[in-house]
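Only a single protein chain was left out; the remaining protein chains are all shown in position.
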Amino acid sequence: MAKLTKQQYLELYYYLKLTRLLEERLVNLYRQNKVIGGLYRSLGQEATAVGSAYALEEGDILSPLIRDLGALLVRGIKPREVLCQYMARVDGPTKGKDLNVHFSDLSRGVIGPISMLGDMICVMSGVALAAKLQKRELVVLTYIGDGATSTGTFHEGMNFAAVHNLPLVVIAQNNQYAYSTPNSKQMRIKDLADRAKAYGIPAQIIDGNDVLAVYEATRKAVARARRGQGPVLIEVKTFRMKGHAEHDNQAYVPKELLAEWHKKDPLDRYEKELKVKRLATEADLQQITERIEAELEADLEFALNSPFPDKSVTYENVYATAS
Amino acid sequence: MAKLTKQQYLELYYYLKLTRLLEERLVNLYRQNKVIGGLYRSLGQEATAVGSAYALEEGDILSPLIRDLGALLVRGIKPREVLCQYMARVDGPTKGKDLNVHFSDLSRGVIGPISMLGDMICVMSGVALAAKLQKRELVVLTYIGDGATSTGTFHEGMNFAAVHNLPLVVIAQNNQYAYSTPNSKQMRIKDLADRAKAYGIPAQIIDGNDVLAVYEATRKAVARARRGQGPVLIEVKTFRMKGHAEHDNQAYVPKELLAEWHKKDPLDRYEKELKVKRLATEADLQQITERIEAELEADLEFALNSPFPDKSVTYENVYATAS
Amino acid sequence: MVTPVKAQAKQETAVTMVEALRQALDEEMARDERVFILGEDVGVYGGAFKVTEGLLEKYGEERVIDTPISESAIVGAACGAALMGMRPVAEFQFMDFISCAFDIIINYAAKARYRNNLSVPIVLRGPCGGNVHGGPFHSQNPEAYFLNVPGLKIVEPSTASDAKGLLKAAIRDEDPVIFLEHKYLYRLPRVKEVLPADDYLVPIGKAAVRREGKHLSIITYGAMVYTALDAAEKLAQDGIEAEVVDLRTLLPLDEETLLNSVAKTNKVILLHEATRTGGPAGELAARIAEKAFEYLDGPIVRVTAPDTPVPYSPPLEEEFLPQVSDVEQAARELVKY
Partner (left out) sequence: MVTPVKAQAKQETAVTMVEALRQALDEEMARDERVFILGEDVGVYGGAFKVTEGLLEKYGEERVIDTPISESAIVGAACGAALMGMRPVAEFQFMDFISCAFDIIINYAAKARYRNNLSVPIVLRGPCGGNVHGGPFHSQNPEAYFLNVPGLKIVEPSTASDAKGLLKAAIRDEDPVIFLEHKYLYRLPRVKEVLPADDYLVPIGKAAVRREGKHLSIITYGAMVYTALDAAEKLAQDGIEAEVVDLRTLLPLDEETLLNSVAKTNKVILLHEATRTGGPAGELAARIAEKAFEYLDGPIVRVTAPDTPVPYSPPLEEEFLPQVSDVEQAARELVKY
């Protein structure tokens, strides 16, 4: 286990809590019809995104999925950008053209996904390929859901990255459902880690609700990839505590399962761990929460004041040069 | 090992030899520009197609790839049909509309492939799904090349068949090259059998140049599938002794490899085995060969006399009813 | 406003397009045990838009099959099952994802009959179109991608009764049918309709004249039918009588109805929500300019979405989607020509 400074431990807490509180704000906005598209929560699985992204270094590149808001925050994306984006305002990173985490900022090492699941494994393999060709030592981190491991593009991208020995780390988020579909109807294997065997790359299974474990596993995988030893798949076991999106009450998920996983909440757990290990006091955590609340308040105000884009934006940037 | 009758042993020989001699005829026709499209040989790997197809029962369904001519012959496809098809004549099973093994005959349990590699794994999963829904006890057999295991459709189809526990047996033909691409550039694994681990289905590795071993492994897998225990992948190790197609002199294949595999020729080997085990005499084999030669002579004449289709065929059968 | 289907008895209450589609599936599954449904979340959840709701409970897991996230496998499996005599209806959660199965649709499903004399009676259905703030990947109109693929049929209903009758016809069709359901119409109050009580089909390949007129024809389909009708209503106030033709089927086209309308009005607007360049209006324009040239008294005018992806933010999406005022304005200019 790499030694983290107290500040780093607290930073991890900050990102976990920021993710949760920002999403809560988004839920409110969704209920007020201000978040116009769907809203996909990461409740209960915030540690997978935060812990993994925290293992990257500057210059590394990450592509999140819809439930990886926390990873974006770790990369330096500001809540106001996220709020504007979800509310389709002109100050969002896409000026309202695309939704949720579908935005990119190469300067902060973020490449936004598209909705077609699996495709980003192929695209991020290409980013990793370029890194290799350019002899840059950067590592590429991306995510895949349990359900999305069934896509052909996941397979093609993983196999491509493996055979070209590319610096790609893939976090396979096993939150046990794909929309209403449990893994038992998605695949005949129990562990997503088994998918890696088809590509001849190492895989690990990690408790996804343990942010430090996720961080540590990713850190090692990233280091390995940076050394030129190729891709790694890390399966993080977790649970989707809300429906697929806010409209879905997930009646199809057994209550007991939810109750069981509720007890494993990654934030509660990390709070306790910090306290038990005496890395933080209740007051430390309180202070962080207050800082977040203040930040969110300001960003929310900014976002709410941001106008919708002018309709002329519709026509911008289809091609490099307007024809 | 299932007991085969002498007649069955000889029948296997018949199909192996028929495959080889028919292909030799096709090569001649190709050189005369009478086979108009490409010609893809199965030289050196005839045992994989013949041995596996021989394990099917009546009512089972098979979909071959371009190098599985032998499997079609086992299913009862006649050389004259094949010759007409390759020469684009009207008496071919597609009346000249499609080429090589791209033809179907449901009454003989044959569904022709399309060129897009991997797609037939999805389609044949559907055939197997229907068998399951219709409570028919039939088994579906299909093939995939080493290279084609990299396609997204291979992945989607295999995963689908696995999770739905379908009666599908897949022969993964490891002939070590995909066109000019050796497996080392295609995947990071040595054995195609490892691909099966991603789907939670059993896999086996078989000497593909041993027709009896291929037969026996397939027979067991077919029986298992018929019992409702789901898909099996059988990797048959073999070697492509000719170029990708006749135009390709495969200069990229090390001579030593070819020499090594030349010694393992499946026909020579089976001939020896038959003789050593006293299942056949030289005279028996000679007689079979003569029968084949006579058959091919007649069929060739038939095919050469078959006209090209009338141009009106161009417009037939785009839709069920002409619009 | 909607051409009534000829049928005596009626159901009791008006239903949404979603309910009409559900009825079609239900009736066909009851009628023909070869019919089954497969797709992502179509079972327990009843589909992302609840079109298959209740069918799992009624017909069981073997006939309402939840699949992995594998569009090519879904279509491939449908094809294979169809070869064996089944009648699969595959759902795409959003029609945007049909692109993930493009290859197997155009190369296997569309060509199997021609190449190998095989029947592939499959229906590929799901929600298309914008106006619900779905952004670039949940709003596409994919019809033009498939228009150049012989062997396919493409259908897009605009009314609840057509949705039901066309879906039933699609399920009984011997050829692969791409069935586009405009999600903006799914629960739109004005689309609610009292359906005929008895079993009925709406034939594939037949357009419907939704409103008669003599000064110009607006040729359209899907959600844009309502845009056209609203524009026609406004134009009527100034004495401009626009005929509105709802194509209903895009492949094969009902050339007769199309050309008859042009012959009658001599002026034509082609209206669609798909983007302009390479969109379905091209084929329509080509047919008209080739076969009804002598009837034309003015340019063939296209009113379509612009050549951009579908943007998310409301003002952008509104700008993107053809509006009643766009059609109205184009019509006023055209009649003056």
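Order as written gives the chain letters A, B and C; numbering starts at 1 within each chain.
Here is the rule we go by: a contact is a pair of C-beta atoms (placed from the backbone, for glycine too) under 8 Å apart; a residue touches a chain by one contact, two chains touch by 3 or more.
As the structure is a prediction and not an experimental result, all values here were calculated from the model.
Colleague: For the unseen chain, which displayed partners does it touch in the full complex?
Modeller: A, B, C
Colleague: So which of A:19, A:42 or A:159 would be touching the chain we can't see?
Modeller: Only one of A:19, A:42 or A:159 touches the chain omitted from view, namely A:159.
Colleague: Looking beyond the chains shown, say which of C:13, C:277 or C:325 touches the absent one.
Modeller: Touches the omitted chain: C:277.
Colleague: Which listed residue, A:23, A:46, A:119 or A:210, touches the chain dropped from view?
Modeller: Of the listed residues, the one touching the omitted chain is A:119.
Colleague: Which listed residue, B:99, B:127 or B:162, touches the chain dropped from view?
Modeller: Going through B:99, B:127 or B:162 one by one, B:99 is the residue touching the chain not shown.
Colleague: What chain B residues would touch the chain not displayed?
Modeller: 36-37, 88-90, 94-99, 102, 114-118, 147-148, 150-153, 178-181, 185-187, 252, 308-311, 313-315, 318
Colleague: If you put the missing chain back, which residues of chain C would it touch?
Modeller: Touching the chain left out of view, chain C contributes residues 96-97, 99-100, 102-103, 106-107, 110-111, 114-115, 136-137, 144-151, 251-253, 270, 274-275, 277-286, 288-291, 293-294, 296, 298-302, 307-309.
Colleague: Please give every residue of chain A in contact with the chain that is not shown.
Modeller: 93-94, 97-98, 102-104, 106, 111-112, 114-116, 119, 121-131, 133-134, 152-153, 156-157, 159-160, 163-164, 316-321, 323
Following the convention adopted for this analysis, only the chains that are shown with their structure count from here on.
Colleague: So which chain is the furthest away from chain B, centre to centre on CA atoms?
Modeller: A
Colleague: Using mean CA coordinates as chain centres, what's the gap between chain A and chain C in Å?
Modeller: Centre-to-centre distance between chain A and chain C: 36 Å.
Colleague: Express in whole angstrom the distance between the two chain centres, defined as the mean CA positions of chain B and chain C.
Modeller: 41
Colleague: Multi-chain contacts only, two chains or more: what residues does chain B have there?
Modeller: In chain B, residues 152-153, 156, 159-160, 163 touch at least two other chains, as defined above.
Colleague: Chain C: which residues touch two or more other chains?
Modeller: 67-68, 70, 72-73
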